[in-house]
Every structure is written in C-alpha cells, then in structure tokens.
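For this depiction, one protein chain was excluded, whereas all remaining protein chains were kept in their positions.
Going by the order they are written in, the chains are A, B and C; count residues from 1 in each one.
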Amino acid sequence: MGILASQQLTKRFGGLIALSELDLDVAERSIHSIIGPNGAGKTTYFNCVTGFYRAEEGRTFFNGQPIDTLTPDKITQLGIARTYQNIRLFANMTCLENILVGMHPHLKSSWMGAILRTPATRQDEAQAHEEAIRLLQFVGQRGKGDYLARNLPYGEQRRLEVARALASRPKLLLLDEPTAGMNPRESMDTMAFIRRLRDELGITILLIEHNMRVVMGISEIITVLDFGQKIAEGTPDQVRNDPRVIEAYLGTRRGVAGVGA
Amino acid sequence: MRSDRGSWGRVISGGLIFGAAAVFVSLVGMVEALGVRVIVIGVIDFGRLLLLLIGLGAGYQAARRGGGGVVIALLRGLLAGAATGAGLAALLVLGSEVNLRGMFINASPALFEIISFGRGAAGVPLVVAAGAVVGVLGAAATLLPGTVRGPLGAGVTATIVIGLFQELLQIILQGEEGVRAAIRQLIFVPEGLPPRGALEVFVVVLVASALWRSRRPVVRGWISKRPPRTQRLLRLLGLLLAVAVVLVLPAAGGLFVSQVLVLVGLYTLMGLGLNLEVGFAGLLDLGFVAFFAIGAYTVGLLTSTGQYGVAHWSFWAAVPVALVVSLIAGFLFGLPILRIRGDYLAIATLGFGEIIRLLALSDALRPWFGGSQGILAVPKPNIGGFEFSGPMQIFYITLVSSAFIAFVAARLRDSRLGRAWMAMREDEDVAEAMGINLINVKLLAYGIGGAFAGMGGAIFAALLGSIFPHSFNLLISINVLALIIVGGMGSLPGVVVGSLFLVGLPELLREFSDFRFLVYGAALIIMMQVKPAGLWPAAAVRRELLKEEPVGAVTEGPVAERAEA
Amino acid sequence: MQRSFLQRFSIVGLYLWGFRISVLLIVVWGSFGTFQAGCPSVFTLCAFKSRYSADVWLDLLVYGLSQGSVYALIALGYTMVYGILRMINFAHGDVFMAGAYTAYYLAAAFGRAGFLNRHPLLSLAAVLALAMITAMSIALVLERVAYRPLRRAPRLIPLISAIGASFFIEYAFRGFFGSGFQAYPEWQIFKGEWAIAGVGILRTQAVVIVAAVALMVVLYGFVMRTKTGTAMRAVSEDLEVASLMGIDVDRVIVITFGIGGAAAGAAGVLYALVFKQVHFFMGFFPGIKAFTAAVLGGIGNIPGAMLGGVFLGIFESMGPILILEGLRVPGIYPGGIPAPYQLKDVIAFTMLVMVLIFRPSGILGERLATKKA
Partner (left out) sequence: MALLELENVHVYYGNIHALKGISIQVEEGEVVAMLGANGAGKTTTLRTISGLLRPREGRVHLRGESIDTMPPHVIVHKGVGHAPEGRRIFARLTVEENLMMGAYARADPHGIKEDLDRVFALFPRLKERISQVAGTLSGGEQQMLAIGRALMARPRILLLDEPSMGLAPVLVEQIFETLKTINTQGTTILLVEQNAYMALTIAARGYVLQTGEIALSGKAAELQANEEVRRAYLGG
C-alpha cells in the first residue's frame, strides 16, 4: 500500500454516482495524475480525500492510517495539502498572511500567549515569518508579501496557492489543474516546479490535469476516470494507447446515433 | 450624446429631486426644530442652513453633470436651484390652500413663515428666485480650482461647526481671564456667534487651510529627512499630545461632554467586541447586546446593595467575574449556532439577543433579575476612598479599559488566531482545509468578543447605578454593527471613529434627538454607496486603496469574485 | 456543499441534543401541567374540563390564525425578495407600517364623513387599496434608492443599507405624523361576533382571515400561473441564466418588490383592524416575526411563508398558556410561571433559533440555506 490508498470508494449525490467503487493507490514520492473528462469525478475524489466530502462506502488510508472519518483540519494536520481548480485564496488577506494561515497546524501559540506576547510566541511568530518569506521566494514571489492576494495576476495566484499548501509541510500534495489558464511556457515552468517539489522536498504529488502535454510529460503513473470509475491506469505510454481512454476522453465517431437515450 | 433638450430636462428633474428633499426636511419638522440653533446671530440658523445647503447641492450637482462653458454651467445651476425653490414654493401654495396640519403635524404657520421669508403665499416668486441665486452659487463652486475650493470649504465648515457648538465651546472656554477667556471674547458674545466672530473664524481657517495646503509637502519632506530616531520621537510627541488632550477633556468639557465621552467609550468597547466577531471572524451577530447585558447584570447582582444584590462585592472584584461570565456566555451562545452561516446567523443571533432581553424583563425571572423594575442601588466604584462618582470620573475607567481592550484586540489580530479568524471570514471551507479547527476558532471569537462587551456592560452598570432590561434592546446591537461598518470593518481605529460619528455626534446634538435616527438612517444608506469600506478602513484594505484601483472596480475573476460575494 | 464536521464532533452534538431535550421537556412538562390543572388527581388528564374550556382554546386558535395570516402576508415580501436577491429586506416591516399608517388617514376621513359605515365593504376596499399602493410605492423607492446600487456589493452592505432604510422610514413617519398612537376607526359591522357553525368568532378576526387568505390565493396564483410569475421564479433560481432567456431581471426585481410591498400594505390594514391603532414603530416586531415565519417555512418558498406565518401565529397565541402556564416547578413556581404572555415572543424566537439550528431549510424549504451562503 502506498502513501495514499483508497479502496472501493463510492460517493453519491442524490441519484448521481460521482465515484463508483474506486480503487486508487499512490506510491510514495511519485508523481501521479488523474485525468478524465469534466464530470468524471476527479475533483470529487480530492474532496473525499481531504475530508470535505464523506464517501458513502469504501475506505481511504494515508500512511496506513484510515482518514475517511476525520475532519478536514485533522487530515491537513496529518500531512495532506491541496490546491483548488478555481483558485481559492483568502482574497482580502496579503500574500504573507495567506502563507501564515497555511502554517497554522504547526504553530503553537495560544490566544493567551498572543495577548501577552510571551517569548515563546514571539519566537514562534518570528520563525513563521521567516519561513513564509522563504516560501514566497521559493515560488518566485519575493517582495510580494504585502500585496492583497486578489490583486495578483492569475499565474501568481496559482503559485501563491501552492506556497500556501506547502506551508503546512505536507507529505502529499493534491494539485487540481495547476496549469489551467497558463500558456505553454508557463505550463513548462510549472512542470519543472512540480518536479522540484518532489525531488527537493520529497513530497508525493497527486494531480488532476487537462493539459495532456503536462500530464504526459510529468506523470509516472496516470489514472483515467470516467463516470466515477477507473477505466485505465498505467504509464503515460500505456494510457495514451489504451483504446478505452481514447474513446472516453477524446471521443470517437461510432455508428450509434439514433439510439435512444 | 443626449440631445440638449434631454439634458436640460435632466437638470430640472434633478433640481426637483432636491426640491422634494427640501419639502421633506420641512414637513418632517427639521427646518423648524433646527431653527432653534442659531449659527450666526442675526444671519442664519441651523434650519435655514439646511435648506440653503440643499439649494447649493442642487446647483453643484447640476453644474457638475455635463460639460459646457462657464455660462452654461452657471445657467444649469440657476435652473436647478430654481426648480428646487419651486418645490418649496409648491408646498407653500398647497399649505395656504389646504389645511395640511390635519395630517402633517409640522406643517405649522411657523414653518411657512420660514420658507416664505415671512410673506405667506405672496412669497412664491421670492422663494424661486432665492433658489435660483443659491443654485448659481452652488454651480460657481464647481468652477473654482481645488486650491481655492478646499480652503473655502474648510472655512465655511469650521464656521458652521463653531456656530453649531457655540454653547459647548463657550463652556469649554469659560473663565474670566487667561487665554481661554480671551479666545472666547474674541469670537463669541454670550448669546452666540456674532457675524464679526463668524467672519474672523472664516478668515483664520481659510488662511490656515491655504497655508497648510501649500506647506504640507514641505513639512512632510522635512520630517522624512530627519533621522529615524527623531521621526520616532516626533511621532511619540504627537501621540503624547493626543493622549494629554483626551485626558483633560472631561475636566475641560464639563459634565455633559463627559457623559457623551463615556457613552462613546462604552460603544467603543462593544464595537471592539463586535468588530472581533464580524470584522475579524466574519460572524454576523445582531444579538450582541446580550453580552453587554450579561456583563451589566453580573456586576449589578454581585455589587448591588439593593433587593437583588447577592454578594455586595466591590466593583473591582465583580469586573473579572463579569468578564469570565460573558466569555462563557459567548461559548454557550456560539455552540448551537456553529453551523449556521451568513444572513441566517444574523437572524439567529438576533433571536438570541431578544430572548435574553425578554427573559430579563419577564415576571417569571423577577425573583432573580428584578423584572422590568431592574436592579437598583449598584454602588459606584472606588479606589482607596476616591469614588468614581459620575461620568467625569468614570470616563477614565472607560478610557483605560478601551485602551486595554484595543491593545488585546490588536495583539489577537496579528496573531495566529487572528489570521485563522480572517481566513475563516474569507472562506470557511478552505480555512478548515488549512488545518484550522473551526469549532475552537469560532467559539473563541464569540467568547472573547462577548467578554469585551461584558466589560462595557460592567462599566455601564456602575455608570447608571441601576440596570433596566429596556436598556438592552435590539437598537443597541444594530447601532454597534452600524458603527463598526461606518468606521471600517476590521479596523480598530475605525471603531473609535465610528462611535464618535454615530454616538458622539448625535449625543452632542441631543436636542434634535427626534431626528437622530432619521439622519442616521440616511447616513447609513449613503455611506454604503459612497464609502462602503468605512471612514477608516482596515490597514490592508487602505494600503490597497492607495495603490490599486478602488475595490468596487474588481468585479470578477477566481479570487476577486469571492471577495465580492 | 456538504458539511459534516459537526456531526462528527461529539461535544457539540451532545450540547445540541441537550438543547433539544430540554426544550422538549419544558413543552411536555408545561402542557401536562396546563391540562392537568384543576383535575381531581395528579394522574388524570382532563383537557377540556381544566381551567380552560374548549371555547378558550378555540378563541386562541382563531386569534392565532388571524395574527398568523398577517404574518404570512408580510412574510411573502421577505421570502420573495430573499429568493431573488439573497438579501434580508430589513425595512420590509416598515413598509407594512407605512401602508397601515397612510391608510389610517383615509379611514379616519371616511369615519368622519360617515362613509365608513354606510358602505363598509367599499370603504374597506378603498382603505386596503390605498395602503397597498402606498406600501408598494415605498417598496419601489426603497429598491431603487437603497438596494439597486448595491446589487454587486458584498452581502453585509445591502443589509446595513436596509437597516438604515428601516430607521429612515420609521423616523420620517414619526416626523410627519407625530410619535403618538393614532386610533384606527372601527367599522360598526365588524364589531361583535359571528356565529359560524355554532361557534362564536370575533368578526374582525374573521375578516382578517378571509381577506388575507383571499390575497394570498391571488398572489400565489399570480406567481404560479402567469408568465411574469414564472419569470420571478426563474430569476430566483438563477438570475444570470434568466437574463439569458431575455428576462429583464431589473424589471422582475421591481415587480417583486412591488408585490411584496402591496401584500405588506394590506397586512398593515388588517393588523390595524385587530389592534385598532397605528404607530410609527409598529412595523418592527411584526417585521421580525414575519421574517421568522419566512425562515420557518423555508425562505424563498412562497407556500412555506404562508404556512410559516400561520404556524407562528397559532404557536404564539396558544404557546404561553399551553406550555408555560402549566410549568409548575415546586419551590419556585408552585402555580406555574407568572404572566406567561410576557414570554410569547420568547416562544417565537426560540422557535426561530431551533429551526435555524436543526432544520435551516425550514418546513417546506429545499437546500437553499447553503446556496450561495
């Protein structure tokens, strides 16, 4: 079993089955992608892993520990962090504050300590600021600490979101369409950045992505979802040539027109 | 581009709207009632000033819209002013034909006397002409360059303010000799502000303002060139000066001013508490007065020497208990409503607040809380024989506790907890995904916010010496909410500014308390459209306002969209 | 969004259960005590032989119904506006007051002229019409001046504006017409009781119920059956897509405010029929109650608002006696809680809070609570 493992995960919304008996295993220190058409259940899976949704059936383990009954804050504290498809930064907070919020779980200061500004609190805060500034540099936003998040350009918002996720010192990072809205050059930079995360920080990466060039270029393993089911899994080459993937993801012309819905 | 005719039509309809406003303030009784306060003796009173300002506004507005040369602009002002006058003239005609007084209690002969310059229905042409003249003046104001208009406006405003508060200022400047008396005698006569004094004030402020305008960059430049230590020293000096002024205020201003200041202080305390809930943590709370009540009742019950007192403690012993009780009340209050969001939260908290008040008021709990008769004989606080007997003394308790609580709030804001609150305010789901335990953080917001208000309640009990459930109605919660929004959500200085504007100012104009909420309501509506970020926006917002385009301009986009929502 | 963190947190869950159970206990204990008062033994229940006869209960029921139908009419305006704009029109209660207050002058004039009793129904219709028109106009001005410019602002902003508008309307009326109570003229034919199916019912209350029900039927028909009504429902579901259908959203919003205002104006007159006086502050508490009713029924849901209003009215009128009066606690309240009617608002607000906590979607509501929240 890898760092993250889901077994027979099923999630329904009313009558709609968003995930259907999904088995997924993510190996430690791998870069693993989930692809599939819109509505295939990819983001739903992220929401289940991070505790935002609760699956009706099945289990999910992180480092061997079951996490499907934990609240999102507990799951984050265990070492899973994520970004969002449509960027969800704290818009009216500064970049630095966004990152500091990300550090919340491993800061210790209590509210009493904050009022009295005890030496421990002061030290804690000073270290946090230092680390936050380092993280900003890491994502290439040195000196932007005082900007409100909502005023950053699109690409920088994406990177700030990653920095915020890194601030919780995750072992597993879930990236939801990290290159959406980026041009090829920016996408390439992002790919390199994701590789650095894995190589330098040893973080396992699970990502959802539509940009095939990114997916094929970066992934070690690809899982293909369609209608909440896993229809294929393998290396980029295996997946690329899988006829079921081509059918589901790219669409073909089969002579089925006229068959009733 | 619209046709010329359409544009002139708009000038007239704009003028008529101002005319309607003039009719409104007349019928609602403001013109007559405010007429009691003479601003400049023999020249103008507050009521007439109001009508004058409406006329000026009409002209100003008309001239600002649409281009054209000087003559066209003045003509637009003339037309709009005349239309405004025509509105009042219509009221005049109507009032002389029909007995309006059967319905509108303020449609009195005295009102028509004021409007018609004492001529009755025959004054109609005069009213229209006066409107036109005032309109032209308003239009002329738009044509002046900023360097002239600014000081001119400052001069006029200062004259009005000094005239309006002449009584108060005369009290502050009392005495037979010395500097204060000299200033008083220079400006005022015992009855008020004479034309000569008004002119002096106007000229002095005009000149000072013009000088400041031209010298400001020089002064700023000089300061910025000093070494950092000197700069810090200067800032400290300024701060000390401000503190000194605040400290002598009650002594200088007398009982009435002290009373107003204590009220401002109490509202500041509550504002700081609610600001923590709404401004920091984004938890809308319309039942906030409940914590104020809990603080007051705790102190009342613990210290009262009357029927319902249970312990006869001293004020100082009771205050910490009140803080703890309201903190716990905050937790208990917060627990059931953790899951409720948005507007629903506002209504649920409103319900809670009302329940507390109604219970305190009821005969059912009378054996403990005194029902509608309240708790009497709450002793004044004292330290070693010095008794805080009245507002002039209690002011200092209020001041110290406000400063202390503002300090605590500032520390919390800049702490890990403060960031967690703000994250929750921005996006509750993501905040939780950042590892923040929403339950703890929410309960702390309710608890600490409640404790701040409880502090205010404790002082309130000592101030009045008695507690009545009627003091804790919904209007207080709404006032507090309004003041933090007017001040600027999430901004600590904003709370003080807000309570000065929404509590202090109306209290100073107490004799017009009939119109207090009317003006207040209009101010809230206008404020939300003109300056939704508040008079003193929170630091981060203010930085951005200076640097980037205004908040309103950010309309959509992944993050900006949620900022709006 | 599916929220579940609370269900998983046991202390909070425990607290909520405690809350539920204590409320339930009070209700059971209290009503038991009430029914049991005056009975020969502790173990016999003699519901209608106790201190209150069946007639008393029936009176309370009818009173509750009339009160509730007024709430329901006001609640319509809240629920429709909330459905479309997701904002609490805090000034709606004052629109209600404005209708009643303005119509007072017409009714008083009719009374002086004797028209009131010569043509009672005609005069009532005229008074209602004037109230509806005034209230509608005020609602429209309100929308234009205080709300429309804030359509895109963060949610708190229109709420504050609404609070400001509420003050403004109240104190404008106070300034115009004075701060005293004005006695509403009485229609002779509405005095006394009508015997309906052998039971005496106060005529004013019957008139109120009939008029309110008739108005609600008309409104409901308008919203469900007409093209404009369907457009209103469409806009409340998805404002943006509605505009893609060619619906002029601004116009629909104006119509919504107009209808809500008219209903509130009519409710104002009916309220004045029962309480026989008007006052500039009379809109405040009925306004909040009506909002409670709207939430109770499921906000955004028109039949829900009606149901919620009626439910709240009945609960308020019967609750104090049914639940509180019998709340005998040995040593503290041997004869039950004193003056239970003082606590009728506590019952209403407790109900509001309970609904918000345990069923935020209301009786008939769908999952609107989380939509856009």
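Observations on the model:
Simple rule for what comes next: contacts are C-beta pairs under 8 Å (C-beta built on N, C-alpha and C of every residue); 3 or more make two chains touch, one makes a residue touch a chain.
What you see is a predicted model; the values in this text were computed from it and never measured.
Here the missing chain is touched by one residue of C:Val249, C:Val274, C:Ala339 or C:Ile363, and it is C:Val249.
Contact with the chain that does not appear here is found for just one residue of A:Gly64, A:Pro153 or A:Pro243, A:Pro153. Seen across the whole complex, the unshown chain contacts chain C at 227, 230-231, 233-234, 237-238, 240-249, 366. If you put the missing chain back, the residues of chain A touching it would be 16, 37-40, 85, 150-154, 177, 180-184, 186, 210-213, 215-216, 227, 236, 240, 246-248, 250-254, 256-259, 261.
Basically, only the chains that are shown with their structure count from here on.
In this assembly, the C-alpha centroid of chain B lies 32 Å from the C-alpha centroid of chain C. Looking at chain C, one finds that residues 1, 5, 9 touch two or more other chains.
Multi-chain contact residues, meaning those touching two or more other chains, occur in chain A at positions 52, 71-72.
Residues of chain B touching chain A in their complex: 408, 411-412, 414-420, 422-423, 426-427, 429-438, 444, 448, 540-541, 543-544, 548, 554, 557-560, 562-563.
Every residue of chain C that touches chain B in the complex is listed here, in rising order: 1, 3, 5-6, 9, 12, 15-16, 19, 82, 86-88, 105, 145-146, 149-150, 152-161, 163-172, 174-179, 288, 291-292, 295, 324, 332-333, 337-340, 342-343, 345-346, 349-350, 352-353, 356-357, 360, 369-370, 372-373. Per the touch definition, chain B reaches chain C in the complex via residues 24, 27-30, 103-106, 278, 284, 335-344, 346-348, 350-352, 354-355, 358-359, 361-364, 366-367, 429, 432, 438-439, 478, 481-482, 485, 489, 514-518, 520-525, 527-529, 532, 555, 563-565.
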